[in-house]
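Note that one protein chain of the assembly has been removed; the remaining protein chains are unaltered in position.
Naming follows writing order (A and B), and every chain is counted from residue 1.
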Amino acid sequence: MTRPESPVPPHGASYLEAGYSLRSWLLTHDHKRIAILYTLSITFFFALGGIAAMLIRLELVTPNGTLMSAETYNKAFTFHGIVMVWFFLIPSIPATLGNFLLPLMIGARDVAFPRLNLFSWYLYMVGGLFTIAMLLLGGVDTGWTFYTPFSTMFSNTHVILAAVGVFVVGFSSIFTGINFIVTVHSMRAPGMTWYRLPLFVWSMYAVALVMVLATPVLAMTLSLIALERLFGVGIFNPALGGDPVLFEHFFWFYSHPAVYIMVLPAMGVVSELITAGVHRRIFGYKFMTWSMLAIAVIGFMVWGHHMFVSGMSTYAGVVFSVLSFIVAVPSAIKVFNWTASLYKGDIEFSAPMLYALGFIGLFLLGGLTGLFLAATALDVSLTQTYFVVAHFHYIMVGGSVMAYLGGIHFWWPKITGRLYHAGIARFAAILMFVGFNVTFFPQYILGYEGMPRRYHDYLPQYQMWNVISSAGAVVLAVSYLLPLAYLLWSLRYGPRAGDNPWQAKGLEWETPSPPPPHNFESVPLVTDGPYAYEE
Amino acid sequence: MTAALLPAASNFAGSVDALFDALLALSALVVLGVFTAMIWFCIKYRRGSGADRSNRHRRSLGVELTWTLVPFALFVGLFGWSIGLWERMRTPPADAAPVYVVAKQWMWKVQHPGGQREINTLHVPLGQPIRLLMTSQDVIHSFYVPAFRVKQDVLPGQYTQLWFIADKVGTWHLFCAEYCGTDHSRMGGSIVVMKTADYARWLEAHADVSMAQQGAALYRQLGCSGCHGAESSVHAPKLEGLYGRRVPLSDGSWVVADDRYIHDSIMLPRKQIVAGYAPIMPSFEGRIGEDDVLALIAWMKAHPAPGERDP
Partner (left out) sequence: MSAILPMPAAPPAEEQFDDAAQQREAATFGMWAFLATEVLFFGVLFAGYTVCRVTYPAAFAAASRSTDMLLGTIETAVLLTSSCAVALALRDLQLGGRRVAFWLLLLTAALGVSFLVLHGFEYYAEYQEGLVPSIRYTVVGPRAQHMELFYCLYYFITGFHSLHVTIGVAVLITMAVRTRRGAFSAAYSTPVELTALYWHLVDIVWIFVFPLVYLVGRSG
């Protein structure tokens, strides 16, 4: 960090000092404390999901099963998917950075429904408990996609327990979404018009819309699976007149918007990191806001692209293909706008800026491969292979996780009042970029060469790229452990942060670091647009 | 370029690879362009460089619209190209020779019309269109041949199809590409492409009771003629010439008696009742397997009504 250390200004206690008991944390209404609670929980689940990933990559070093049986491997990738999707990626940025920053960025004292916010965290924890119970009782082997009739009639594992866990955490999502929508509509400070909102706020709004409308569909679909297992209902069972492809439609109707739940917040974070790192306003603000809304809306219309070879009609394939190409346009706009924002900027390469630049590169690579998959004729070859695995990891890990970490690094001084070691942080960001590419780029090649996904055994000809990928995973793991170490270290030994160590624009930087419990001494009056840096 | 990574052994492979290569080239161009711009801007406009930063963004609408509409147009072009190929891949020629595939945990059971049976292997002739008619005995599987660039999910309770023309002699990998349980990754096999003469010899060497004859045997064994036979006193639809004919149903609609219809009439007889008949057909679900159903269908295809051509 190159900012000179400012002395701690004389003002009231920060939100961290307003009560030290466990009760003051577990019964808090303060959105900032709830954000911390979520951060701890999702870090724990990220670790669990990461351990599952390491087991998978270790197993895949050799073509035949060496470390574990096929059953265990199948449970490992199922657990990895369930935990990473529902207990890490979906809550991550909204429940941590979103909860912390949303009221601050719009000049409010808290979210609209603080008790509902706390209740959302408890729902997350209950869902998590069910998932851990499922793990301890032997796990689930259906894949995170729960395709029927395997999940309803053939799997002997704890499918219902897993379904309940995800059902409950889904409501955590829904209530967070309701909270955010109402907060953005009703609680903006005077003068904070829609077009003066930071892009991160727009991204929270867009993601809340998707959470609120898509997640109930997942909840009901999981309930139907549970019903089939318990009562043999038959809606997905062909022997009773049902249709397994109907499950796929219901499941993907939620799960495609879900991936936008995972990426929209990341896009919001990146816009904040870029503007602060470049010390200039974003290029094309209105295009950026509308492109996020377009992604949210069109994202509901493309679910069939997960099902091109499922037995769907040729015509349906045509419709979903064109819509999938169209949904790529707003994402392309964003990448170009971020790049253009660098033009004539005053760029500083802090760790957050490095994460943001890494995001743009990796999101671009992941997004372009999405075009390959949108082309039905190509998707026939590429679907269900490692090409798809690489594609979604580029977006979710190269994209969302990097943005999340970038955001954590950027707002760390605000959240904790401490500064971390800038040099190590930059090194970790670069290490992550390298480790990520070494892990996942070979998977594009493997997929193109025909290696299917969810394979415990594979043909020997695929071994070389698998070994390289697993080696990359070790580097990636180290790059995740480093921030854990130096960020925790900074809590105790890091120099104290001033109110605005990055000299960034935004209402959150006009409060002390860390902020007082009610955020602002007095209600701010907003007169400028966002990113009002000197030209 | 991409053929180096993966052999091309079917009529589709060339076209699929061309589309892939085009997308690869486009992606490389975009990545090069964006990365170059990013790196250039990062170097030129780093803090402390004396670059000129005045007049940063005056008008941006033109630029914005350009990089909205140009990608949109490119994407629509790619979509159009892909759709043409997609329709071709989904429309088997009328003279494609059928082969029947039943997937079950965790193997592929293949049957040729002449009765030749294979497990986890499929012998096909060079240069002739082959149409696979597939169903699953249990969960969803997927028939995937990377060298042919084809893949199709195989569903329980439904028939799905896949067609190709193998244009290179050799042995090519077959994978299951839809997670189906414990041994999903071991549910592989081979496609063996043979020159026409060799294939004919192979067929002859492995000929067995043809599927139609198997079907006839099943028809007798299971006592179907008890109701469907000419001398039966039970009022049941006649099966000769039924395949491919339009059938009136009790709810007033009409269906074509295709593979799915025949399958469901045997396994799920209550699903569609023929007009004018009582719903008394018993279900054979659990009593016979999917491959037996395929044999019965083959028998029905081979029995036109007296005086009719083969369907």
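In this text, a contact is a pair of C-beta atoms (placed from the backbone, for glycine too) under 8 Å apart; a residue touches a chain by one contact, two chains touch by 3 or more.
In this text, all values refer to a predicted model and were calculated from it rather than measured experimentally.
Enquirer: For the chain left out of this view, which of A:A13, A:L27, A:L129 or A:M220 touches it?
Expert: Result: among the candidates, A:M220 touches the missing chain.
Enquirer: Which one, A:I235, A:L264, A:V278 or A:I445, makes contact with the chain that was left out?
Expert: The one listed residue touching the chain not shown is A:I235.
Enquirer: Where the complex has a chain not shown, which of A:A108, A:V140, A:V164 or A:A351 is the residue touching it?
Expert: Residue touching the absent chain, from the options given: A:A108.
Enquirer: Contacts of chain B with the missing chain: which residues?
Expert: On the chain B side, contact with the omitted chain comes from 250-251, 268, 270-271, 273, 279.
Enquirer: Counting contacts across the full complex, list the positions on chain A that touch the omitted chain.
Expert: 103, 108-114, 116, 174, 177-179, 181-183, 185-187, 212-217, 219-221, 224, 227, 231-235, 240-243, 246, 250, 518, 523
Rule of thumb we're sticking to: only the chains that are shown with their structure count from here on.
Enquirer: Provide the C-alpha centroid distance between chain A and chain B, rounded to the nearest whole angstrom.
Expert: Chain centres of chain A and chain B, defined by C-alpha means, are spaced 35 Å apart.
Enquirer: Could you pull out which chain B residues touch chain A in their complex?
Expert: Touch residues, chain B against chain A: 2, 5-6, 15-16, 19-20, 23, 26-27, 30-31, 34-35, 37-38, 41-42, 45-47, 51-57, 60, 63-64, 67-68, 71-72, 75-76, 78-79, 81-83, 85-87, 89-91, 105, 138-140, 142, 144, 146-147, 149-153, 155-158, 160, 173, 175-186, 188, 267-268, 271, 285.
Enquirer: Over in the complex, which chain A residues touch chain B? Could you list them?
Expert: For chain A paired with chain B, touching residues are 70-71, 74, 141, 143, 145, 147, 149-150, 153-155, 238-239, 241, 243-245, 278, 280, 283-284, 287, 309-311, 314, 317-318, 321-322, 325-326, 328-329, 332-333, 335-337, 339-340, 342-349, 357, 360-361, 364-365, 368-369, 371-372, 374-378, 380-381, 383-385, 445, 448-450, 452-459, 535.
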